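Of the protein chains in this complex, all but one are displayed in their positions.
Chains here go by letter, A, B and C, matching the order in which they are written, and residues are numbered from 1 within each.
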Amino acid sequence: MDTDVLVAWFAETARLVHRERERLTDLDAAIGDADHGSNLDRGFSEVARALATSPPDTPAQVLATAGATLIRRVGGASGPLYGSVFRQMGKSLTSPVTLAGFAAAFEEGVVAAERLGKAALGDKTMVDALVPASRALALAVRDGVGVREAFEQAARAAADGAKATIPLQARKGRASYLGERSVGHEDPGAASAALLMAALATVVA
Amino acid sequence: MDTDVLVAWFAETARLVHRERERLTDLDAAIGDADHGSNLDRGFSEVARALATSPPDTPAQVLATAGATLIRRVGGASGPLYGSVFRQMGKSLTSPVTLAGFAAAFEEGVVAAERLGKAALGDKTMVDALVPASRALALAVRDGVGVREAFEQAARAAADGAKATIPLQARKGRASYLGERSVGHEDPGAASAALLMAALATVVA
Amino acid sequence: MKKLINTAESVVDDALNGMAAAHPTLRIRDRVVYRAEGPRRGKVGLVSGGGSGHEPLHAGFVGHGMLDAACPGEVFTSPVPDQIIDATRAVDGGAGVLHIVKNYTGDVLNFEMAAELVEGVDVASVLVDDDVAVQDSLYTAGRRGTGATLFVEKIAGALAEEGAPLARVAAVAGEVDDRSRSFGIALTSCTTPHAGKPTFDLPETDVELGIGIHGEPGRARVPMASARELAGIAMEAVHGDLPLRGDLLVMVNGMGGTPLMELYVVFAEVAAFVRGKGARVARSLVGNYVTSLDMQGFSVSICLLDDPLTRLWDAPVETPGLRWGR
Partner (left out) sequence: MKKLINTAESVVDDALNGMAAAHPTLRIRDRVVYRAEGPRRGKVGLVSGGGSGHEPLHAGFVGHGMLDAACPGEVFTSPVPDQIIDATRAVDGGAGVLHIVKNYTGDVLNFEMAAELVEGVDVASVLVDDDVAVQDSLYTAGRRGTGATLFVEKIAGALAEEGAPLARVAAVAGEVDDRSRSFGIALTSCTTPHAGKPTFDLPETDVELGIGIHGEPGRARVPMASARELAGIAMEAVHGDLPLRGDLLVMVNGMGGTPLMELYVVFAEVAAFVRGKGARVARSLVGNYVTSLDMQGFSVSICLLDDPLTRLWDAPVETPGLRWGR
């Protein structure tokens, strides 16, 4: 896995988020404030632009740029949270990049977001998609699965994790204000995390 | 025609205006500010109450009370205008009240409103119903027609006058702001003047 | 229609009770809103009034440096002469009283009747007619009084506060009206509490140009456009009637249901237009000042300032709706 793959990952994420922008905003309208789609569309399109304008030399730089750009351009809850995932990944990633190295860095990125947001699995946040994705990667590494297969499993785990937020009552973020009324809706941040992992699976496919 | 007939006139007007309140407001919504129904409902119900609470001794007193009450309680354009009609009628009416005396006093009342509002026939105002009604009464007097027949003719003339405002472009009042867009709508004040004359025909029927 | 009211019948009195509870500087009696401290000997009294539903106009402009009394009528219905007579008598400090009347048939007739009936008080009157959407011709009731009413009340109020005599306060009030123009655009109709449904239907695709402040339909209906285009339409109408030049007082006024953020967007366009004509925004107001219940939309009002008028505009004012300098 090289710099180009990571750049492609963010380009594909930007494309998916742009395409799914309205769905993400609709999910946020139901239990939040109807801006998750435009927040992430703004953020990832900036990331894609930044990566295209001044192409980074190393995988770590790709992640650092993505993290900093999201923090600098998104705002809201998702900006610092996604930003922290990639910023931390960039710090943790060792080179050359192996699947094991990527999985470990991703795990540290997810932990950074968990720490920052103080959210745990089951709180109905992006964590509910990110943690299962991270675990799927760790299992794939343990089982010696190939990159493509590993990322597909991670994407599936994230998607399942996102769907699994539907029956939950939110305990973190804006949706928690709704109390029981948050039950029955998919968390927008979990849904966007699933897109992120889907993009990863696509670019190595 | 005695005091009781005039009291009954206002009671019947109050009833009709209350019943037609929404229609009058709808007419005013189309070319004005959607308050004519509530303005006149408030005004004539106050008149009816005032006349019931302290019954006047003379026909002139009935009219004076009606005029003063409308001026004191309605506001808007229609309050001073209808108020002036009855206030002037009350001043002009001689006793005992004959049809000729009533017709003459009504004529003076209408002239008072025309002077106050500076509106002429064809300006698309209440004048377009009041003036034909007044003329019908004058003709009835000239032709020696009975009271009942005279008031029916006046009511018909007022109703026709009101309908005849539909194709006109308003030159006075709020509807004049609309320019050509006032064409095609019945003037609310003309419509309420038609109700007033219809009430008169009813109470002598 | 959902409204924060108890009943349509009680809405005016209920709102006045709220004003009284919120503003110790006001005293409210028999549907007249007065300054709590009463008339000042030798000061010209200023009385205005009109239908309710335009808040903060007029009652919100009662206080030091502005009105002495306001007479609120029913929603969109001029006050009755009794209110105006009461107000005129109560605020007379011996120097006479100026009636500030928006040019609507109902307002004009009721103020005229009151002025005739009030005795022993020197009364002058100024008619505000700033709305360029209406032709001032034999075929109309003349131009409506809209946003510039605030300018007249503020500037005449400052002059009266300084102790100027009635004739001069009336003359300057008239001058402010002469130098002011307005134009309004509605995105939605308003809904009166009594009618309970929108006064006019306006599809999602259209706006009404040249509206008044009573939910009367405008002069024309055009497709919805950007803030820049709509501001341009309004400003061209104003500028076409009274060319912009020199120092301007500019108000971008919300019709009651428009968020402040959008009014600032419009103001940016209006300011650019003004600069484009070589004139200057010397003073400005952005907000909901002369409203039409819950209507969405805006109006622009401009006044050609000169030094004396600017000084009077800047003079201290302390009312619920407008306050600076104290």
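Everything below uses one rule, namely that contacts are C-beta pairs under 8 Å (C-beta built on N, C-alpha and C of every residue); 3 or more make two chains touch, one makes a residue touch a chain.
For clarity, every value in this text was computed on a predicted model and none was experimentally measured.
The chain that is not displayed touches the following shown chains in the complete assembly: A, C. When the full complex is taken into account, the listed residue touching the unshown chain is C:Leu187, out of C:Ala141, C:Leu187, C:Met235 or C:Leu304. Interface note: of C:Leu230, C:Ala279 or C:Leu312, the residue touching the hidden chain in the full complex is C:Leu230.
Residue in contact with the omitted chain (choice from A:Pro59, A:Pro80 or A:Pro188): A:Pro80.
Shown as candidates are C:Glu119, C:Glu204 or C:Asp307; the residue that touches the absent chain is C:Glu204. Along subunit A, the points of touch with the absent chain fall at residues 25, 29-35, 37-39, 42, 71-81, 116-117, 169, 171-174, 176-179, 181. Residue-level contact of subunit C with the missing chain is found at 1-7, 11, 14-19, 21-23, 52-53, 55-56, 60, 187-188, 204, 207, 224, 226-228, 230, 252, 256-269, 271, 281, 284-286, 288, 291, 293-294, 296-298, 318, 320, 323-326.
What we mean here is this: only the chains that are shown with their structure count from here on.
For the pair subunit A and subunit C, there is no chain touching both partners. In the Cα superposition of subunit A onto subunit B, the rotation angle, rounded to steps of 5, is 180 degrees.
Per-chain CA centroids place subunit A at a distance of 54 Å from subunit C.
A separation of 74 Å divides the Cα centre of subunit A from that of subunit B.
Computed centre separation for the pair subunit B/subunit C is 32 angstrom, with centres defined by C-alpha atoms.
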